[in-house]
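Missing here is one protein chain; the remaining ones are kept as they sit in the complex.
Order of writing sets the chain letters: A, B and C. Residues in each chain are counted from 1.
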Amino acid sequence: MALILLRRPYGWEPMDLLIQIIFGLLAALIIGAAMMVVTVRNVIHAALWLIASFFAVAALYLTLEAEFIAIVQVLVYVGAISILILFAIMLTRSSEGERLLTKHWWAAALISLGLFGAVLLPTLIGHTWNIPLPTGPVDAPETLSGVEDIGRGFVNEFVIHFEVAGILLTVALIGAIVIAFEERSRRRRVLTLSEEHILRQRQQATAERVSAVADAAD
Amino acid sequence: MQDVVNQVINTSFGWGWPSWAIALIGYLIVAALLFGIAPFQMLFLTLYERRAIARMQDRIGPNRVGPEGMFQPLADGVKIFTKEDIVPTAADQWVHFIAPCVVVAPTMFMFAVLPWGPGMVPVDMNLGLLFFFAISSVSAVGLMMAGWASSNKFALVGAMRAVAQMVSYEIPAVLSLLAIVLVTGSLSIVELINYQGGLFISTRDVASVPDWGLGWFIFSPVGFLAFIAFFIAALAEGERTPFDIPEADSEIVAGYMTEYSGMKFGLFYLAQYVLNFLLCAITSIIFFGGWQGPGVGWLYAQAITPVNPQGGWVFNVLAGVLGVFYFLTKTYGFFFVMVWIRGAYARLRIDQLMDFGWKFLIPLTLVNIFSAAIWVGLTKWGAADGLAFVEGWSPLVRWAAAFGVTLALNLGAYLFLARIFAQSQDERARQDDDVLEQLTNVA
Amino acid sequence: MTTETQHGSVIVMDRRRGKLRAGQGLLQGLRVVWDHWAGSFRKNDNFSKIHGTFTVEYPEERLPMPQAYRNMPVLLFDDESGHELCTGCYQCQRICPPQVIHITQAKDPVTGKMVPAATEFIIEYDACMSCGFCAEVCPFDSIKMDHVYELSTANRASLTMRKAQLNRSISYYTGIAPGLWAEVQAGAMKKLQGSIKRRPDVIGLAASLTEKIKARRLELAAAAAAAPAAAAVSAPAAPAAPAAKLTPEEKAAKLAAMKAANANKGAAPAPAEAPVALSPADAKAAKLAAIKAANANKGAAPAPAEAPVALSPADAKAAKLAAIKAANAAKQAEAAPVSVETAVATAPLDAKAARLAAIKAANAAKLAAEQGNNE
Partner (left out) sequence: MTRAIPLEAVLVVAAALFCIGLFGALSRRNLVGVLMGIELMLNSVNINLVAFWRYLEPRFITGPTFAIFIITVAAAEAAVGLAMIIAIYRTWNTVNIDNVDSLKG
């Protein structure tokens, strides 16, 4: 709804102010949530802050009138990747009370800050912030390439990229399954304790028999 | 809505407010209406379900509070409001607190793109369908938060199950809709409904068909198979029996809701029923034409619309009432089917659920997308698109050919996959039996 | 789909696994549920059918209880005679597992002997477990299990049931369990007749049946009157006694009774029971009766005659007089360990009746005295 509200080209100052306020809030949310992601001790909390950051980025896309990207962001990042991350955290709970950051975290901080400062600070300071108004009638909406154009692009100019992305996804799917695969005999069903015991006995017996055969062969 | 607000404020009162204020007021009114209606009708959905399932079990159901139990949901609501809110000491307080909100909020967002009648849609987004499903996947995060923050093993297991199920069944749901989107060529829900005018055959496929508002997708083989797959996936998304393993009471107490009480529990309950309502609504919109039905199209053509400014406002009202009536009838009908299925089937095991989703529904929907491509080719393409041989055929013949080919393809795929799936399940059961037998023999 | 083959008593269902099963089973399941749904809109009164609603909407509709349904024990009495079937044999009190039955055996007021009846019979319903042992064991078929199940109350004390609350007529019981009563009717009624013969006065009459008790009293009075009148004139018809009222007269009567009791205390440690006061029409008759009783006592040997019938006189003086006289009589009599219950006097309206009563009282006192001597 907010999308349509913002999209309406009213050519009215308060509307711009509203958009600026919304943008400021979104930017604060994105940066704040991202900061929490890297600094918070609890990994689950970090993942939840990451989700908040993803969601705010989706909202930012909406203010940039990229509806399709925004929805895909929600669908893929919030709906799938964050769930994957949460699952991974829960399957690999590390013990509590460990150090959060690596030994050389200050180097990482220095690199990040240096990058931000060296590349962007001069820009921020030296830049004049009044951008020229777009030419043409204010009330007429700009023609934006929509989802149909993107679809057409996928099967025309970007067809190779599209297929490579498809292959990448397939490879990732198969690769992920292969990497995380567990032996079928263990995964099939949860064995009772007695069954586990019996199974271990049998495995041991088989191993002994094999070694005996090997000894005989020698 | 904005037209009405503009009419009232600027024309009737003559205040001359700016258009952005009018827009804001219009949106606020619509939002308030939806936020009011959603929990209220959710309350009555619970009554509806309880009465219907009672009938299926040869009982009567709650009929004591008010006439025919009409006020039972209100009594339940009052009860849930007055209950103590218990937060476990071991719980993660903040996450525990936010989780119900994260579950409820997306379901409320989904109302934003839901058309209730002709011209009665809060936001006619041209990506409505995608928006609907993207937002619905957000509530999985809330479930995960609830399960984790409760620091209760039942809650965590329930949340894991719920999320795994939602993520897995989103794929067949979206793939089955993809077939429909291929046919309509649009992601807009309004456009999807407009496509379904006609009589058994859509007017967009064969223009000569009379528009009785009955050209629903369910009447085409592509739509029918998509409907079956989508409805099954919707059952799984809404955590309805037989896919209610996230809250399997006999195994894991109440799943992710175990550690919730009072109004927070009520919010989960609300989210669940609102989601069920929305899934029924979207099923009726996509496959059964939403508000399409005999008479609505004609009435709306006489009404005041941007296309037809010379209409009569009476027709607006009539078309709206009839359209909403058709829409709600279909929606509540699907809710009845959900209850019916709940009355009939036992709960699946988690591995059966995953097998069914990944090994049966997804291949089936993939075949269906192929069928949809054939349908589009035979009904819409011509020599310019590389299908010269259909050029001379009349639209009806093209439609009949498409119907026959897709029917054969879908039916064959369904029977083949069903057979393969049954065999694999039998094989699996036999393997399980063998393992067990071996173990017992050794013992 | 499904085939059944019978091997002896075992039915084997072959569901044909492994064949083509493209969802027909699911549809069949839906069909079954649909049939139940569609059938549920009519009432199912025949339990051999599987469709239809069985529900009985309880507060408005109730199922007839089976005869043998048992909830809480009650006491039966005979409709015609008004006599209770209970003889106070203590069988139920002994067998009761939670021990909630308490019985007081009735005694003859004149002789002090056991009478086959219970003066008080208490069952604590709040602790009763509805086992029905009391009804099983009752040799006179007096205790039966009732079918009333709506006993909920906010006041737990109200669930201690006294005899008056437990009494149910036989006709009530035949209403709820005709078959069960028919089985035991002959024996029970025979035993009841035997009990009635051994019950003097109104003992054993259901307390709630005031009309019955009145009628019985009149009957007794008539019988008593008929005895002396047999030689002389025929007894005049006894008019109905007026109901006891809380009048100044009664106060006076109470006073008199108290005085009499005090006198008795001074005389003998024999337990004195409060005399039953019924209001006569005039005090003279009462006086007469008192005198006669006193005389009889005087004449009798050491039997301590208790205060005879203290009747409520019209004026207090007469009552006082009667009481004093009675006290004197009692004083004269020597202390004896025999307790005699007061004779209950009926209330005659006229002097003749009063005289008759006095005679009767005198007889009773005499009898008591003789018994005291014998002992």
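Things to note:
The criterion applied here is as follows: a residue touches a chain if its C-beta (ideal position, glycine included) is under 8 Å from a C-beta of that chain, and two chains touch if they have at least 3 such contacts.
Remember, predicted model here, so these are calculated numbers, not experimental data.
Counted over the whole complex, the shown chains touched by the missing one are A. Mapped onto chain A, the interface with the missing chain covers residues 6-7, 15-17, 19-20, 23, 27, 30-31, 34-35, 37-38, 43, 46-47, 50, 53-54, 57, 60-61, 63-66, 68-69, 72-73, 76-77, 80-81, 84-85, 87-89, 91-92, 94, 98-105, 107-109, 111-113, 115-116, 119-120, 123-124, 127, 129, 131, 133-134, 142-145, 149-150, 153-154, 158, 161, 165, 168-169, 171-173, 175-177, 179-180, 182.
Just so it is clear, only the chains that are shown with their structure count from here on.
Distance between chain centres (mean CA atoms), chain A to chain B: 27 Å. Between the Cα centres of chain A and chain C there is a gap of 86 Å.
Every residue of chain C that touches chain B in the complex is listed here, in rising order: 17-18, 20-23, 26, 29-30, 32-34, 36-37, 39-41, 44, 50-55, 57. Interface of chain B with chain A (complex): residues 18-20, 23-24, 27, 31, 92, 95, 112, 122-123, 125-127, 130-131, 133-135, 137-138, 140-141, 144-145, 148, 156, 160, 163, 167, 170, 187, 431-432, 435, 439, 442-443.
Remark: chain B residues 52, 55-60, 63, 340-341, 343-345, 414-415, 418-419, 422-423, 426 touch chain C in the complex.
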